[in-house]
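If you scroll down you'll find the structure; I have some questions about it.
A single protein chain has been removed from this complex, and every other one stays in its place.
Coming up: chain A.
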Amino acid sequence: MIIREFGFRHGRKALATPLRQTWLRTLSTETSGTPVAFADPALESALQGSPDTRTVTKTPALFNQAAKPTRRRPVIPDTTKEDWEAAQELRRNIGRVGSRIQRTYSPFDVFRNPPGPKDVTLELLMASQAHMGHHTSVWNPANARYIYGVREGIHIISLEETAAHLRRAARVVEEIAYRGGLILFVGTRPGQTQIVTQAARLAGACQLFTKWIPGTITNSDKILNRMPMKVVDQFDQELQGFNSHLMERRALVPDLVICLNPMENFTMLRECGHVNVPTIGVIDTNAEPTWVTYAIPANDDSLRCLAVIGSVLGRAGQAGQRRRLEDAKKGKVEWTTPMEIQQWMTIQNRQAEYAARAAREKQEENASAASA
């Protein structure tokens, strides 16, 4: 744009628009008529008493405004931590005020306070929907002895059977834990992760909440190759010096497998059957009870029921581990060193013996040579 023609082009337009109020204010040199409040009354009277001496400089409002830059958004201090702590404190103080509800259901109670084998009651099992079977048309007649009857088209599992079988399974878990067995909890359906991990944590056992890799037992040399292991003594303290054994030994096989969903894990149960690993399974009315060694007839589609069963078995394992460690302190150990480790130790001892003998013979030879 050519600047010298700017006036001709835009002057008409510029003159046509009236001046805005704000512009007029910038041009004025008068102060506003707002009364000034003085902090000091003496000063105020002095100023107002003698208007001649008032020498207030009349600076334009434009410069006054420019002299005082203000931030638009003040920085708010972050009080999240203090607020949170105050809220917690408040909750601690007045959280329990009010009427007290005796019986409530919280879905996480089973994880906060897991029931053990002694807490197994028919009420608990019924509350956790253990009795609900499948539609009568999909039943497996082998389960007839666990079925109480039919209601609303579904089979109802006899909770007395469930409780009895659950207690028996708990005994099995406890004794195997007591004898230093390797227990494996399996629940591969979505949502069973927490149940399985909690049971395994309680029982000091292994867990599996992802797919069972076919051949983990029958082809363990390939599948579990180089999986880290350690050697422990009767107090569960790690023993050093077994590295060469751990490098060359074969993979571990569980001594007991607890399966929460046998229907999806046929392969695993089959492999366990191949190598004589006892299994415990939750058998619904549509499942085949002969797949597992110890069946627990219950509803395997309810996570609530499985959480109860898992925590009962986990608690049983915990009791067994505790008993084992207590007895170990008293000098009573109910398990023997596995044959593989015994063989390895024997070989090591023999090698040491040979080495010592060879060293001794060499020493004697040297001595005889020196004397000759």
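One rule holds in what follows: contacts are C-beta pairs under 8 Å (C-beta built on N, C-alpha and C of every residue); 3 or more make two chains touch, one makes a residue touch a chain; residues count from 1.
Note that in this section contacts and distances are computed from a predicted model.
Taken from the listed names "WD repeat-containing protein 72", "60S ribosome subunit biogenesis protein NIP7 homolog", "Dolichol-phosphate mannosyltransferase subunit 1" or "Small ribosomal subunit protein uS9m", the protein name that UniProt assigns to the chain not shown is "Small ribosomal subunit protein uS9m". Summary of contacts with the chain left out: across A:99, A:137, A:237 or A:368, the touching residue is A:237. Contact with the chain not shown here comes from a single listed residue; of A:99, A:137 or A:210, that residue is A:210.
Set against the missing chain, the residues A:113, A:225 or A:336 yield one that touches it, A:336. The missing chain lies against chain A, touching residues 78, 80-81, 83-84, 176, 179-182, 184, 193-194, 197, 200-201, 205-213, 216, 218, 224, 227-235, 237-246, 249-250, 252-255, 273-278, 293, 328, 331, 333-343, 345-358.
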